[in-house]
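A quick write-up on the structure given underneath.
Of the protein chains in this complex, all but one are displayed in their positions.
We call the chains A, B and C, going by the order they appear; numbering starts again at 1 in every chain.
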């Protein structure tokens, strides 16, 4: 939908204003410590994966209000991510969810991905729902289940996920485990942990040596008394037991109230165990809102830790997989994803603008006010011109969301797919 | 399933042990301040309504694992509540949910209710989901919607609920409003409130003069930035604006972390505005677990406020409607409801055993330790014999849960209804 | 310390850069809907009161690490606020705390206030601590105490506060009540409320007719089981019982985790009962950090409600008293206050820049993404040039904090007052 020529047309009326704003920002005396050109280049290089399961309307247990034109096939989903990537050039990869998106026509998919400039970066297993005709039920757990037959089915499913992923050159398996209990006494807490560790080890063993296993944590939901992997400490302990290919995945919505997430991020980088992110936004729990929509300062502080660690020679170098994992209940999913990527890029841009030398000095001297002001200076900077410049230089739209709307993209998708197409997912 | 004769048979082997335990408890020197016979009578008189929507398996947005033998019709649901009532004699009424349980054959239903010794106590409206072929969508709200046509549809639905309820002699309309917003800016917070107030007034006007409207509050879910009625203060403000037939409904799971719910309960009784309860249990949010399963002391403290207010002449007398509102995700729904009623009766029994005269003295003297010990003495008392005695004297089972299992009740229901019958509800 | 001439000297080197930035911002096409000159004027007009008790170093129950040069007398405190006001021209009033700052030499104080361009805006009572030689103890409460003698002492103290305030032309009494209980059973929750209501009524009766009583709420600390006035609903109920001169005071740190404070603010404005604010910042509880330091977006959303209500003819007009109430544990108190005022002005400026007409349209149409983007556009705008312009036009410093440091203000205060002067307060 968004050819280079069409993008150029859509950019044209915004170009002059953008250039003024970018120039003003780039030359701002407040940013004299920063290499703005390098910042823009880093923004261009940054890529965040789009989950195949978040291209349709999401919902809650109280209901779901579908929008139209949802992608019903994996091919359609790749098409949707292709639209995003054409617009922002920052979402060149897809996280698959199995069994919702089992690839069938491998050569066809490979061709399609290539056309759109996309890759499959990771595969997510699902042992929190029963699929039709599945022999064993996950009602009382999967990798932690008391019954060996259930555990084996869940292990095999994860191994299958790796197999599907290999067909499309993915290198990452993400394991989110919903296992836990709703009532005190229901589950033997220590044994459930040990069974989980054993099951994960079996999957880990079956994984190719160039793959990474990401172990996600979550304090509650869908279980409301205990979760087998409730916090980063448990994820880390499991990863340590598994081996160097096992890494912790941080989902921003998976924390108890008031958690200082940025410090956890810094710790995990320090330990060489931060494998990836699921970005979303939350005010109460796992609300799965647009990332940055509720706590933009927190998102900035998280990127501040990431940028700081990346610059620090003493921190183990590691590839952090960035993914979005949100639920689009009241917004157009593609618009929501465009916002999400922009919020992420903005937080990253601000983190890149921090005057780290001055900050380190102020921190060493315990000059609290000055240290805080240095950090805030970066946060208060209006980085929209830098993000737009990155879009533009990479070949995308100056304002992706505006272009999406100007093009009537959703209306076109509805025309193609119908008002009532339904996407798999939650 | 549980005839008087069958119950007598089921009680027989438990009788001697029960009598020993009851006698020991009734004669305990620790309870010399209490009139144990009167306590048992109050337990016999206490009734808590069963919601028609909680007789099937519940779930979360991540899935639902159905058990078998679920009641698929309103008649079946009445049958299920009849089982509970036969066993515990404390759940003689049903809360209907419209449109899930629109009554059709009124005379037949009346006859069935009479047979089972049941009544319909309240009707719950549903404007948080779209029903098939519904002209207007509630995606962006109902009574608070910006579009008058949507508001009118939602108002009419509530008026219809009253009409259905009148056919079965209900006297209470419960309004839980899911309206709110997911993002800052999405909704104009003050105008949404004013529109809601106006819509509620229209429903209130249409309600018969002997009906009560219960206005429920909830801080979040399914909306995750704002809810139009997030807290008791808002519910109360709306009730004050509506009139004396409007009352606040407290759902135990609808509070922010660490809320002192018992104090809210006491306040609302003080103001003459506590209309009813939705009992359930929670550790994190609106977890909808078995009431009393996570915080049994809190449940006791809530009943302590209720009992204390009921004894206080200066507090406005009012009928409080007790209902259960839980989601049975991993338990047999009927077993869960038997547990719930028992936990409620236990908390009530303990509250009735508090030595209020001594407590008042200690409180007046600020003898903190003594006041606390008096309250704890009641909580620490093993009241299971008193609750069993109440069951027994009222004609039920000494241990309802044990009787349900001994009878193989669920297996019989599965035989009758099949493994795959599905109940309406969440 | 900061004469007009000295301020001009301090501003001189910053002037050119400031003018460039201001001009760029004022002419930004993104702000074409806004009247930037009017916004700057509103910033100039905005005033936030400084509490007399927050000019010294604060602490926690674990200790206090005093800085030097603290103001030991009320005259010194007025001097400190005079410094702030000279620099930012936005803090022209003082909230007094009795008994920490009982005025003695009234004519002298009046003269001093006049010289500094300051007024006393409110008086805060203290019944949460025992003063030396006080006949009755507040250990178990004050206005809610079971003992009438204690309540009368607390009532009289509040009446005395009004008397002190009248001497210095204050018009507001702020009542923060620490009363509550630490253990279930300790306090009779309903009676404690009724006694409080009665005590407040006695104070209210004794208050001049042109005074306002602000009733603050707080969910916990220093009591950890119940607080007599834990939430806005309770404050509002008390104010309704007292009369139109009673208003609710919102302290940003006095809420349970995850509370949507901006909606409370909007509600109270709607009800005509928002009397004032205590600004501070928090991540966990009543942390009393610099306002805006942890949740800058929330502070903006609060001002968004205030600005919106002020523009709405249907909302009762009312004067909202803005005060800072923070604890400066690790920062120089005056620097912290300069930051606080700047954060408040920034949030206000952003709220003033919201394109309300476009926002209302998007909200009416339930265009969630567009409504959110309109609001975020204002938040993302770098308003530092507007705030600096307001400082400058009002006669202050372009960058108050930088001027404070450039002048060596704290060092001078230490020279004057000594390293070990101690301010009254927490």
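As a convention for this text, a residue touches a chain if its C-beta (ideal position, glycine included) is under 8 Å from a C-beta of that chain, and two chains touch if they have at least 3 such contacts.
None of the values given here were measured: they were computed from a predicted structure.
Chemist: If the hidden chain were put back, which of B:101, B:372 or B:407 would touch it?
Modeler: Only one of B:101, B:372 or B:407 touches the chain omitted from view, namely B:372.
Chemist: Which listed residue, C:51, C:165 or C:184, touches the chain dropped from view?
Modeler: Residue touching the absent chain, from the options given: C:184.
Chemist: Just to verify: which one of A:114, A:163 or A:188 makes contact with the chain not shown?
Modeler: Among A:114, A:163 or A:188, only A:188 touches the chain that is not shown.
Chemist: With the missing chain put back, which residues of chain A would touch it? List them for me.
Modeler: So the residues of chain A touching the missing chain come out as 139-140, 146, 181-191, 193-194, 219-220, 225-226, 230-234, 236-237, 256-260, 262-263, 266-267, 269-271, 297, 301, 304-305, 308-309, 312, 315, 359-360, 362-366, 368, 371-376.
Chemist: Using the touch rule from the top, list residues of chain C that touch the missing partner.
Modeler: 59-63, 65, 128-130, 137-140, 178, 182-184, 186, 219-222, 224-225, 257, 282-285, 287, 289-290, 293-294, 329-331, 426
Chemist: For chain B, which positions touch the chain that isn't shown here?
Modeler: Residues touching the hidden chain, for chain B, are 17, 21, 24, 28-29, 257-258, 260, 283-284, 290, 293-297, 330-332, 335-336, 339, 346, 368-369, 372-373, 379-382, 384, 401.
Criterion: only the chains that are shown with their structure count from here on.
Chemist: Using CA atom averages as chain centres, what separation in Å is found between chain A and chain B?
Modeler: From the centre of chain A to the centre of chain B is 40 Å.
Chemist: Return the distance between the CA-based centres of chain B and chain C, expressed in whole Å.
Modeler: That gives a centre separation of 42 Å.
Chemist: Got the chain B residues that touch at least 2 other chains?
Modeler: Each of 139-140, 182-184, 186, 219-220, 225, 257 in chain B touches at least two other chains.
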